[in-house]
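Shown here: the complex without one of its protein chains, the others still in place.
Going in written order, the chains are labelled A and B, and every chain counts its residues from 1.
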Amino acid sequence: MAKSHKPVVWFPFAAGGTVIAFCMPVIVVLGFLAALGHVPSGLSYESLHAFAAHGLGRLVLLGVIALSLWSSAHRLRCTCYDFGLRADTLIATMLYVAAIVGSAATAMFLFRI
Amino acid sequence: MKERLVQLDVLRYNPDTDTEAHFQRYEVMCQEEWVVLDALNKVKESIDPTLNYRWSCHMAVCGSCGMMINGEPKLSCHTFLRDYPGVIRVEPLTHFPVERDLVTAPDDFMEKLKRVKPYVIAKQKKPIEEGEYKQTPAQLMKFRQYSMCINCMLCYAACPEYGLTPHFVGPAALTLAHRYNLDSRDEGRKERMEVVATKEGVWECTFVGACSEVCPAQVDPASALQQLKIVGSIDWIVEHLLPGGKP
Partner (left out) sequence: MSRRPLIREVPPASWFFRHPRYLRYMAREVTSVFVGAYCVLLVIAMQRLAAGPIAWQEFLVALRSPVSIIFHLLAMAAAFYHAGTWFNATQKAMPLQIGENFVPGSYISGAHYLVWAVLSLVVLFFAGVF
């Protein structure tokens, strides 16, 4: 049996898992505050737009969203298998394509800013 | 000494007469400080000599007496009756074919163990006059924990991925591959990675972590497998993305 190319999907999964662990809780907390009606000043159009317009800010947003998407897609693929869904190739293709499309869309939106 | 009437529900299977396994209840007087294996021995001596199970050392070093005790993979010589107040359910290790009663067939594990070459592979054998292969304490500590495996197969019984995809090389064999990869005297890493870094190898692991929770020798196979994934990924990058890497 030949060596597997799994690192191609696993490495970004591991990187994304780390990004989710460090960044996602605080992002969801900020979103939750907005959902409760206490929009933090950082989520106002002016501040967020300024952040996203900056090269570094844009890169951070894209990196966090793209890696988190990929990591979730990969983990969801394994979860489907654990729930007894055996069409792994189909599920994997769908989820990875969805993650790539989401990342590409994010990049497009960010470059419009 | 305090005694207690212990009730055991033991899974029985006779390949000559049965098509299904069934539970049989035994009630046996045991001493308070006994282990489950003692209770089974008492049953075999005084109630039912047809009961089959494996055991040897009675001190958690040989790894023969692994069985499911109340659904948990355990060494029966290391599982104290005092920790189990009610009826104790005893079954053969899950994920392995049942040969007879509590005896399982370890063939699959043995084949996988051989496949990962769990021994030091030195390219050039030193002549005896040159003395022994030396190792510093730090070099020893690097892999020592992973060398404590007693091949009891509890981790295979605990690993759901092995149960779902039986071709998975599995925790203990991969951990031993890692153990020899980490050994400063060894030069066989490349050969082992040909087995470890395949789809059937470490990439079948989803880090459930059950292997480490049930290990009676504190080996922590889950950690070895996570490290192997990182090693395998770095290998892949070197082989495919760096100039001069093997195609």
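In this section, a contact is a pair of C-beta atoms (placed from the backbone, for glycine too) under 8 Å apart; a residue touches a chain by one contact, two chains touch by 3 or more.
In this text the structure is predicted, and so the values were computed from the model without any measurement.
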Legend entry - Per the touch definition above, residue among A:A2, A:L36 or A:L56 touching the missing chain: A:L36
Legend entry - Positions on chain A where the hidden chain makes contact: 17-18, 20-37, 39-43, 45, 47-49, 52, 61, 64-65, 68-69, 71-73, 75-76, 78-79, 82-84, 86, 102, 105-106, 109-110, 112-113
Legend entry - Sites on chain B contacted by the missing partner chain, in the whole complex: 13, 15-16, 18, 20-21, 71-72, 94-95, 97-99, 105, 137-138, 141-142, 160, 163-164, 206-210, 212-213, 220, 222-223, 226-227, 229-230
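One rule holds for everything that comes next: only the chains that are shown with their structure count from here on.
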Inset, instruction - Could you give the separation in Å between the centres of chain A and chain B, each centre being the mean of its C-alpha atoms? - result: 37
Legend entry - Contacting residues of chain A [partner chain B, same complex]: 1-8, 10-11, 14, 78, 81-82
Legend entry - Complex interface listing, chain B residues touching chain A: 160, 164, 193-195, 197-201, 203, 206, 229-230, 232-233, 235-237
